[in-house]
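Let me give you the structure first, and then I'll get to my questions.
Shown here: the complex without one of its protein chains, the others still in place.
Moving on to subunit A:
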Amino acid sequence: NSTEANSLLLRQQFVGKVQFALFDTHSQASKKLLVATEKNIFASLNSRTGDLFWRHVDKTGPDGHINTLMMHGQDAVVVVGNGRLLRSWETTVGGLNWETVLDTGSFQSAAYIGVQDVVRYVAVLKKSAISLHYLSSGHQKWVENLPESDTVQYQTVYSGGNGQVFVLGVVPNSHIVIVEYNIEDGEIMKQKSVAAPWLSSLQSSCVMVGSGVLLCADPTTKSLYTFPLQSADQTTMTPILLESLGVEVAAGFQPVLISTQPHPARPPLSEFFLQLGPDYHILLQLKDGLVSTLRDFNPSYLVAFATTGEKTVAAVMSPKNETVSILFILSNSDPFHLHTYSVIRANGSNASVINLYSADTGRRLLDTTIIYSMDPNGGKPAKLYIHTFLKKDDSVGYRVLVQTEDLVLTFLQQPGRVVWSREEALADVVTMEMVDLPLTGTQAELEGEFGKKADGLLPMVLKRLSSQFILLQAWMSHLWKLFYDARKPRSHVKNEVTFETLSRDEFNLQKMMVMVTASGKLFGIDSKSGTVLWKQYLENIQPNSVFKLMVQRTTAHFPHPPQCTLLVKDKDTGLGSLYVFNPIFGKKSHISVPALPRPILQSLLLPLMDQDYSKVLLLIDDQYKVTAFPSTKNVLQQLQEMASSIFFYLVDSSQGRLSGFRLRKDLSTELIWEVVIPTEVQKIVGVKGKRANEHVHSQGRVMGDRSVLYKYLNPNLLAVVTESTDSHQERSFVGIFLIDGVTGRIVHEAVQRKARRPVHFVHSENWVVYVYWNTKSRRNEFSVLELFEGMELYNSTVFSSLDRPRPPQVLQQSYIFPSPISTLEATLTEKGITSRHLLVGLPSGAIVSLPKMFLDPRRPEVASDQSREENLIPYSPEMPIRTEWFINYNQTVSRVRGIYTAPSGLESTCLVVAYGLDIYQTRVYPSKQFDVLKDDYDYVLISSVLLGLFFATMISKRLAEVKLLNRAWR
C-alpha cells in the first residue's frame, strides 16, 4: 500500500558548500534564504524550517559555476559559467525572468548600477570588456572594450549611484588604472593612473568605502592607502600608518578589508572592518580622509555587516570565555577557584557568542547576544550570514546563519536556539558501507550467556533464570508501550530513533549507513528513518584526499564491538593514515594504529581473522612492503602460514601497468606478473574485481535440453576497461580485458570500435556489463560479456587460478540504450538465489532497475523451442525502459554519483542507497517478494478456517465414537 511504500522511500536533498547566501530583506515577513553553492546550485531555503523551496541544479564543472549572486527586490541576478550567462531569477517560485548570453572573456566582477536611487542596470566586467544590461529585460545597453586590456588587469566595477561607472584595474606592482564611463553611451569620460608599486591585486586587498574612496591595505608597510575616485588633481594614494591608529600589528600580517554597500544605488558606508589576524578584527571609520578606530574586537572569529531599513549593524562572533571572564569581574563575591573552573569549562565547551554592534558608532546593542555552541565533533565556524529585521519597537532583531568548516549550516535565533541545521557535507558522499545493527541488550544478554564458560550447575541455572526474567520484563514493557501508544492519536506517535532504540529488526532490513564525505566528515545514518545518529569531523583532511572504508569486524562478534577502518590518503604527499572507529556509535577506537611512514599504494582486507575476530588489513607501501593491521603474534603467524596463497595486484593508470605480487613470509613481496598496456594507444579507465560479499547460488545455467552450462566463476578475475587516447570518432575505441589477478593471464579481451567514454561497467558472477557511447551511431550502448566453463566442470571442489588448463567460453551481445547513464550497479542478495537486476542511475535523476535477463548474450535471434524452454527473450537491439522499472518514482536523485547495494536478511530484498547531490534509500525486490506474505494476506480467514476444521474433526470424531458404541450395544 502507498503509506508503506512511502515509508520505504527516503530522499534527502542537499545543496553543498555555500558560496553566497542572501536573505530576502525585501519584506519583513519573508522567509526566503537564497544560496549559491560550489556545487553549481542556486536554491532558496525556507529560513523557518531549513527546507528547500526550490533548487536549480546547473551543469557540473566550470560551465555551471556561479560567479556571483546579487539580489535586488524580488529578483536575483546570477552570473554563471565564468561570465558566459547572465540570468535573472524571480525568487518566490524560482522562475527565470530572463537570460542573456554574454561575450566570451573571463569574468571579473559584476555590480548593480543605480541612477537617482533606482537600480536600472547591471554591469558585468570581463577581462577586456565591460557591458551594461537593463535589469528589467537583460538587454544589453552598451558594451565597450577596455583600454590596454593586455597589460592592465581590470578587476572591479563600481558605481556610487550618481550616474558614473568606474572600472578599476591594476598593473601589478606598478600602478592602478581608473576608467570612468558614461552611463548612457559607454563613452570614456576620464582615465587616470595612480602609482601603487606595492599592490598586486585589487580584489584581495582593496575595497570601496564611503562616497567613492578606494581603500587598500599594504601588509609590507603595515599601512592603509586611500584614494578618492572623483578627485581631479590627486595622483598618489594617501598612506595611513596602522600604528598611528594605535593598532599593534604582528608579523605575517595578512590584512582583509570588509566593507558594506547597503543599497546598490547609494555609496557604501564609511565604516569597515579590518582583519588583522585569524582571530582579530577592528571596526574602523573613514571620515574626511582620516581613519579612526571605532572598536577593537580581540579575539573575534567572524564579522559581518547587515542592514535592515536604514540601520546597518555589525555582527561579531567571539569566543565565549571573554564574557565568562566579564562575569567573573562582575561578581566578585564568590570564591576565586570556582570561577577559574568555569572559565576553563567555557573554553573546553567551545561555545562562542555573537553580538550586534551599531555600525556607525561601534556601540554594542543591548540584548542581542546569541550563544553558539560548537559541536565537539564538528569544525570551526567559517562563514557568518546575518538576517536582520526591525522589531515592533524599532530595535534590531536578528538571526544568524553559520557555516562551519565541516559544512554544517546552522540557523540560530536569540538567545542561541538552533532553528534548524543542515548537513551539507552529505552533498558530497565519497564512499559508504552498510553495517548491521547490534542485537538489543536482552538479546545480547542471552548471547553472552551461551558465550561464557560454564562455572557450575547452580550459577548457570540462576543465570538462565535471571536472563529469562529480564526477557519477560522487556516483553512486558514492550506490551505496555504498545498499549500506551495505541491510546495516543496516530500522528503523535513518533518513531524517534536513538541509540537506545537502535537494534536489529527481524529481517535485518534496518542498517547503519556509514558515509564518508569529501570534506572529511563521517556520518552514521539510520537507514530506516534517515536520521543522522552520529557524525565525526576529521580535521586536516586535504581537499583531494582518497578514502577507502573497510568493515574489519561486523556486529556478529559480541561482546567485541564492530569496527570500521577508514584509510585516508593525501594525494599530494602520498602518506596515508588510518582512522578506526565503531560504526554504530561513531566513537573513535582506542586500538593503536600502525604508523605509516611511507606512501601507501593500496590496501587489502583479508578474510583471515585475529583472535578478536577482526579481519586483517594489509597496507602496501611504495616499496611494496606490507604492513598488517592488527599485527598481533597470532595474525603474523597466520600470515606466515598463508603467505604463499596471498596475492595482490596494483594498477598504475599513468604508466598503463598492471602488476601482480605474491606475499612472502617476511611480509615483503615478489613481483610475479606484469601486463603493460601502452599508454600511447590506450589508457586504463577502471579496474573492477568481484565484491567480496557476493554469493552465487547456482553454479551453472540450465539449458533447454536440461543439460547444464557451467559458469566460469573465477573469484580472482578482474575486468579492466581501457579507452583509446585518440578521440577521433572513427578511430576511438573502448577495450575490455579480463585478467586473472593471480596469474596475470589475459582470459579474454574485446575491443569496441568507434566507442568512447563515458564508460561504466559492472563485474559480477560470470558476467561483465559495460556501457559506452557509440560515436558512429551516436547513441549509448550496453554490452554484456558472459563466461562459461562448458558442459562440465573442470574441478568442482576447489578453485585455483594456477590450475585452469582450459579457457572459458565467452559470449557477448550488445544493445541500444535510449538514455545516457551516470552510474551502474548490480543488486546483491544474501544467498544469491534471487535473480539479479542492474541499477542504472540516469542523469535525469531516475534510477532504473533493469533485469539482467534483458542483458543476456544467449538471447537467440530466432526463438526456438529450446530457448523458450529456457525463458530466453528473443534478441532485439533496442533495450526498452519500462516505466515500472523506475524505483524512485518522482523522487529524482540529482547527480547520482554512486549506488550502493547491500543484502538484507530476506533473500528477496536488496537495500539500495543512491548518493550524489541527494541521498536516496530504498529496497528493491528483483524477483518480487517471494519469501514474504503479501500485505493483503487474510490471516483471519485462514486461521478461522483452520481452527474450524480442527474443531469439526474433533467433534465429528467424538460423535462417531458414540454412534459406534451405540450400535455395538443394539
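Following the convention adopted for this analysis, a contact is a pair of C-beta atoms (placed from the backbone, for glycine too) under 8 Å apart; a residue touches a chain by one contact, two chains touch by 3 or more; residues count from 1.
The working rule: contacts and distances are computed from a predicted model.
Think of the chain that is not pictured: of "AP-2 complex subunit alpha", "Septin", "Spindle pole body component" or "ER membrane protein complex subunit 4", UniProt labels it "ER membrane protein complex subunit 4".
In the complete complex, the residue from A:V143, A:L636 or A:M703 that touches the missing chain is A:M703.
Checked against the hidden chain, the listed residues A:S201, A:Q254, A:N693 or A:S800 yield one contact partner: A:S800. Of the options A:G289, A:P376 or A:P715, the residue whose C-beta touches the omitted chain is A:P715. Screening A:V115, A:I258 or A:V546 for touch with the missing chain picks out A:V546. Only one of A:I646, A:A755, A:V810 or A:L842 touches the absent chain when the whole complex is considered: A:I646. For subunit A, the residues touching the absent chain in the complete assembly are 546, 548, 567, 569, 576, 600-608, 620, 642, 645-653, 684, 686-687, 689, 695-700, 702-703, 706-708, 713, 715-716, 741-742, 793, 795-802.
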